[in-house]
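Omission of a single protein chain aside, the complex is shown with its protein chains in their original locations.
The chains carry the letters A, B and C, assigned in the order they are written, with residues numbered from 1 in each.
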Amino acid sequence: MAVVTMSQALNMALHEEMARDERVFLIGEDIKDSTYGITKGLWDTYGHKRVIGTPISEAAIAGAVLGAASVGLRPVAEFMYMTFMMCAMDQVVNQAAKSKYMFGGKAVLPIVYRTMAGAGRANAAQHTQSLEAWFAHVPGLKIVMPTTPYDAKGLLKTSIRDDNPVIFIENKVQYATTRGEVPSTDYTIPFGQAAIRRAGTDVTIVALQRMNEIALEAADELAEIGIEAEVIDPRTIVPLDLDSIVKSVRKTHRVVIVHEAHERVGFGAELVAQIVQHAFDYLDAPPIRVANPNVPTPFNRTLEELSIPSAAQVVQAVRGLMR
Amino acid sequence: MAVVTMSQALNMALHEEMARDERVFLIGEDIKDSTYGITKGLWDTYGHKRVIGTPISEAAIAGAVLGAASVGLRPVAEFMYMTFMMCAMDQVVNQAAKSKYMFGGKAVLPIVYRTMAGAGRANAAQHTQSLEAWFAHVPGLKIVMPTTPYDAKGLLKTSIRDDNPVIFIENKVQYATTRGEVPSTDYTIPFGQAAIRRAGTDVTIVALQRMNEIALEAADELAEIGIEAEVIDPRTIVPLDLDSIVKSVRKTHRVVIVHEAHERVGFGAELVAQIVQHAFDYLDAPPIRVANPNVPTPFNRTLEELSIPSAAQVVQAVRGLMR
Amino acid sequence: MATIVSPIEPAIAPSLGTAPGALDRHDLTDRDLIDVYRTMLRIRRFEERVKDLFLEARLYGSVHLYIGEEAVATAACKAIGDGDVISSTHRGHGHCIAMGLETGPMMAELMGKVTGYNHGKGGSMHIASLDHGMLGANGIVGAGIPISTGAALGFWIQERPNVALCFFGDGAANQGAFHEGINFAAGLKLPVVFICENNGYAQFQSVKQDLPIEHVATRAISYGIPGVIVQGEDVLDVYGAVKEAVRRARAGDGPTLIEAKTYRFEGHFLGDPEPYRTRAEVAAARATRDPLKLFGAQLQELGVATAEDLQAIHVQIDDEMERAIEFGESSPEPPASVLLTDIFTGADEHGRAS
Partner (left out) sequence: MATIVSPIEPAIAPSLGTAPGALDRHDLTDRDLIDVYRTMLRIRRFEERVKDLFLEARLYGSVHLYIGEEAVATAACKAIGDGDVISSTHRGHGHCIAMGLETGPMMAELMGKVTGYNHGKGGSMHIASLDHGMLGANGIVGAGIPISTGAALGFWIQERPNVALCFFGDGAANQGAFHEGINFAAGLKLPVVFICENNGYAQFQSVKQDLPIEHVATRAISYGIPGVIVQGEDVLDVYGAVKEAVRRARAGDGPTLIEAKTYRFEGHFLGDPEPYRTRAEVAAARATRDPLKLFGAQLQELGVATAEDLQAIHVQIDDEMERAIEFGESSPEPPASVLLTDIFTGADEHGRAS
């Protein structure tokens, strides 16, 4: 099995799905010459009718894929940065997410909205916000957050084959640097199944996307002082595999949640609420969140680093719980 | 003291603040002939340069007030329905909310974004979504949710005098039907101070905006079976008066949270997370949320009613906790 | 050396009032013409009955009537065929009827009944029937524009010979979605026809206040596509323009922006006190710009129908409306259990794959 980068894994999924189903097409700004290489080679292979470069018009992209899906296509739209989706919220939320319900169930809208989130490249406040909590607050959208190249490929394929609007979030720091084994064969990963990244007995760490890398680092440090952390990656947050999380917490009695979005009303809050509801009697301490503070991402790289959860913070949070 | 409707209270605040400070101006669609009477009489008094009707261009409105605030004005923008703000998210979030921080603290942006949320008038999915959780997830915005006419007037005045972008949320069902005593004199209500709507010892109910009316109804019913509920109205959710909430929960040991937005990653999740963190050892049961289910608002009025928390649901939730 | 593009709008003088010269029935057969009349009347009567029912509290919600604008939807949808689609607006009943949706399930939808097109979950502002090519009324001004561009994009990708019609109001022409949606369609020469129903008002604000130019159609220049102004009360005028635009679209020549100058006879929504216009203004329009009256006269002028023929249609339509109301009122309310269904395809309401 080849070891590839996150970008390459995503690119493989797109190649395979476009070959497999001619209703699949890509649309977005500058996707012919993709900055991060995700859409590399696709225009050459599939041409201008299946790899469509658009003007800088996020609302048009978001609405156009809804229209195209309505007449039988399976669009994959790209928004370069997740913050640019703010220019398209009406189409994504009022239109794509709500149509099926408003129409009494009659719309089938197989749309993938791909985008990239996360900080760590000195892009400052308008290019770094992670908005999974917003989309999870909207009924009608599935939300996918792959952590490994293997998952990225399998989950992107599942997203494309799903008959609903899917928000597929990539982390831009991982594109070139996160590597992993990825089979060149066809496989999918079901939505709503968490991955246990590390087994442990003393504390559960639920981490979203790149924060799993941080959590595993923290777990190694914790192991050195005799604390065995179980690290869980939900992989999709809608649908959420609550069972796996609750099962782990009932075993460990403690939980730390790690994500990159702002803490206030981040998805961590939802996890706390659900864990508390379903494992109250098992908890020895309150669930703790380690997340971005409630400030926009600063440009200065030292400040930026401080604004993203670190392994040290996770270790500290766990130690706080173990006292 | 006169008894007035919610609309009238809001109208009083606008009249008084416009008279008090000539930098204050109103802008929005159809505000000359306001549907709900909030801006009634203001155009006649202050003319077309201080009461500005715009084309149907939410992004232009949201951005224009930021520009106007940058050159010394104190705008009050109106978005008819909160869902229409999805057409303006970039300007509200990437621009207005982030500018001060991005600029190293140097911007002073006294902007009020007024809007109305909530269901109950058979407007269906695209006119009813309550988005306070989204805005609370964004650093740099204050979020005000008045429940009574008295508070509406005082809090709107505070919002207009505040030097930061404020999201001022009104509930459209309350405009004509919620009445209360409102002094014709000048008064303000500080942000970050919850109101205890009813004192009680057995359970704390934290309710947002119109849900306080539901919570009080539930509290009356509960009193009949010997359960004394304390009902807390945060009034502003950013800043949040966590102290009052935690104090109450430490006394009652149980808490139910009621709001109209969708449950998943609603503001209730944040309240649960914070309460658990600060009152874990005092809790006899997990905090419970009573909120809109995770479906868009249906048109049919019976279904719509089922999609909004009811007093019966709150009573049931409390009774579940007391077992 | 600076080049001045144009300080002013090109001078255009659309001749409002009846078009001069002989009537052009285009390719419409007698039967087609009668059909058009029937559709327009069906819209008119449907809306009138909806108004009555609303005032009698027999239906509810946010309802925007299409009375006065019937010729636009009717003519435009007459110019398309199988597999073609439309997107609509908050003022969508006319578009629905023109696309062949039945008045019974429409009425049921307005009453929130389970037999409605949306099973009672959508109401007036969201009626959709993908089987009819009706992609949806829309509660968000301008939102249908990118969506119909997308449908046309789908046709273009699939190389299907279909077109999308996109209806929107004069107010919508000020939305960002208007600009982005048309611009993108123009760039790829997608098969879509943009039809602006300029009824003089965007809710309570007159188009004269909101629009810095005289005609919405002028904006076509910004996208390098033809802009056409038609008299919205003249069904044959609208038909001719849309037919030609559809032909261009199918031929791969790209979108057209058609502005139909029309007038809404009723308030913006049911309950609107209409402080922004005079009764005289409305009365004048009703007297001179009633598409139904005008077309009734044209049919007689063309010798296609007599006054008696038309009368017979009126009787049929009145009867149909009774049956539609009866259908709606006798239909059941949706059961409480459906509150949580219809969120995802192939999955339960929690989004877990089924």
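The working rule: contacts are C-beta pairs under 8 Å (C-beta built on N, C-alpha and C of every residue); 3 or more make two chains touch, one makes a residue touch a chain.
These numbers were taken from a predicted model, which means no experiment stands behind them.
From the options B:39, B:54 or B:244, the residue with contact to the unseen chain in the full assembly is B:54. Although one chain is not drawn, the whole complex shows that of A:74, A:127, A:210 or A:247 it is A:127 that touches it. When the whole complex is considered, the residue among A:47, A:293 or A:320 that touches the unshown chain is A:293.
The omitted chain makes contact with just one of the residues B:17, B:30 or B:90: B:90. Within the whole complex, the absent chain has one touching residue among C:154, C:226 or C:328, and that is C:226.
Residue A:56 is the one among A:56, A:176, A:199 or A:312 that touches the chain not shown. Annotation for chain B: contacts to the undisplayed chain at residues 25, 27, 49-50, 52, 54-55, 57-73, 90-91, 94-95, 99-109, 139-140, 142, 162-164, 190-192, 238-239. Residues of chain C in touch with the missing chain: 1-10, 12-15, 19-21, 174-180, 183-184, 186-187, 209-213, 215, 217-231, 237, 240-241. Interface residues of chain A with the unshown chain, by the touch rule above, are 29-30, 32-33, 53-57, 59, 83-84, 87, 121-127, 293-295, 298-303, 306-307.
What we mean here is this: only the chains that are shown with their structure count from here on.
For the pair chain B and chain C, the distance between mean C-alpha positions equals 36 Å.
Here the spacing of chain A and chain C, counted between their Cα centres, is 40 Å. Residues of chain C found to touch two or more other chains are 118, 120-122, 126, 138-140, 176-177, 342-343, 350. For chain B, the set of residues touching two or more other chains reads 83-84, 87, 124-126, 294-295, 298-299.
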